[in-house]
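For this view, one protein chain was removed and the others were kept in their places.
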Amino acid sequence: MTAAIEVHGLTKRYGSVIALDGVTLSIERDSITGLLGRNGAGKTVLMSLITAHETPTSGTVRVLGEDPRENERVLGQTCFVRDNQRYPDEFRVPHLLDTGARFYPSWDADLAARVVDTFELPTDRDVRKLSRGQLSAVGILVGLASRAPLTFFDEPYLGLDATARMLFYDLLLRDYIAHPRTIVVSTHLIDEIEDLLSRVIVLDHGRVREDAGVDELRGRALRLSGRMDAIERVTANHAVLHRTSLGVLGTAVVTATTDLADEAAAAGLTTEPASLHELVAAYGLHTKEVSS
Amino acid sequence: MKRVLDVFALHVSRRSTTWLMPLWLSLGVVAVMVVITFAMRLAGVDTLDPEIADGLRNSQGILWTLIGFLIALGVQSSVACFAFALALGTTRRQYVIGTGLYFLLQTAYLSVLLSLLLVLEKATNHWFMGAHTLDVWALGAGDWGHFLTVVPSGVLASLALGALAGASWLRFGNRGPLIICAAFVLLLLAAILLVMPRLDAFLAWFSVLWAGVALVVLAAASLAGAWSFLSRASVRNA
Partner (left out) sequence: MFDDTSPIFQQLADSLADEVLRGLYAEGDQVPSINELAAFHRINPATANRAVALLVDQGVLIKRRGVGMFVADGALTLIRTARRAAFEERFLTPLLAEARTLGIDPDSLVALIRKEATS
């Protein structure tokens, strides 16, 4: 079956700034993919290019096997509400519900109503006057209720408190289970969402750092702790993603290899799998190329 | 095709902008002229005098005011719904055509409004004080053939020019409208330079019908230009 999204050597430049640099990846249908990375890593740009909101500087994008640019058939199956989405003037939540129903044959009015209730969205106010959290809820509303075969959520949790975020994850997962579709969520709150993901793509300075299943990625790095000199010795020929130290002690997040765990144990270091969060943060903390 | 109509519906769902603004616009323009005429009367000018009335018919204030506001309306309409329509998976082509249909609606609506106001103006002896707002030479001095040719085509052209400016802003940011203005001024200059030496011939050939056609062509060209800008505009700044 064709992948839902396929991207080859995708590059996007804004003047002298390279937002995406030769990105190649594919996203399969009916999956939830997490797009992780720091601010400015290129997450929103990537989603913009996939949904033809922007044009590539070079490289190709294929959505459902076709070029999405000005492609009615393909684009009509996508939904991408961004975190700073601009809405038409005079728009209130009821307008959104009407418009959504009109634009998407798959629109689920009941689900939309449920989201309005869950987030207690005011229906009498101009959408542009809503708080940051309410705006996020609106984005979630449109993304979820559209049931678009390709739905993108751009940092959907901004302004939402922990409870509201949990409600979102629940709504998302339950609807996905009942009606599977291809979902891409950009986030840097990895801990909270990683269980929902089937796949993770980590972007750093416009490049793909990781593109793997969640389980695969979790085994990707180890956190060693103990004496700094022992750590240095053990990791001499390994890719160290991040180091911290406190006096003679320290920790290091290192790309895992088969012998590393044993060597570390032999050197008296404690070894634990690095969490996804640590892995992603470690990439972002580097300002220069990490050799691997 | 359906999505084009959806875009049209999206525009129309902004009820206040669609139905009230043109109303206020039309009434406002009339009101301003009435106030000016009233001021003139206070200053002692007998605006009901036929000779003076004829002079008042030369007033072009309403023309430029209307054009200005309509261009602004065109800008707003083209920009307001663009980002959201694209978020919902609309192509730029669908958006431009849908917005074009919306402009046709606004043109029809405004034409009806202004026509009603012209009827009222004539019936009330120019608002009871010789305030010529719509009964002016530019709009045909009361001649319906002239009025109904120039007004719809003029409204459409203004809206389309606004859309062009709005699209240029979406494409180029703040430089966009600047470029459009500059281009427009240059075109105007070129037109004047072309016409002035042959003014007599031009005036002989000129007819209201050609003016109407020219405006419709201008509208079509503007929309085509808007489309070309929008096709490469990013949604980022919208």
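Going by the order they are written in, the chains are A and B; count residues from 1 in each one.
Heads up, the rule we're going with is that a contact is a pair of C-beta atoms (placed from the backbone, for glycine too) under 8 Å apart; a residue touches a chain by one contact, two chains touch by 3 or more.
In this text the structure is predicted, and so the values were computed from the model without any measurement.
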List the shown chains that the missing chain touches in the full complex.
-> A
Check the options A:V63, A:L197, A:V240 or A:A282 and report the residue that touches the missing chain.
-> A:L197
Chain not shown: contacting residue from A:N71, A:T118 or A:S275 | A:S275
Listed in rising order, the chain A residues that touch the chain left out are 31-32, 169-170, 173-174, 176-178, 180, 195-198, 214-215, 218-219, 272-273, 275-276
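Going forward, only the chains that are shown with their structure count from here on.
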For chain A paired with chain B, centre-to-centre distance based on mean C-alpha positions, whole Å | 46
Taking the complex as given, what residues does chain B use to touch chain A?
-> 3, 6, 9-10, 13-17, 76, 80-81, 83-84, 86-94, 231-232, 234-236, 238
Which residues of chain A touch chain B in their complex?
-> 48, 51-55, 70-72, 75-82, 85-91, 95, 98-100, 102-104, 142, 146, 148
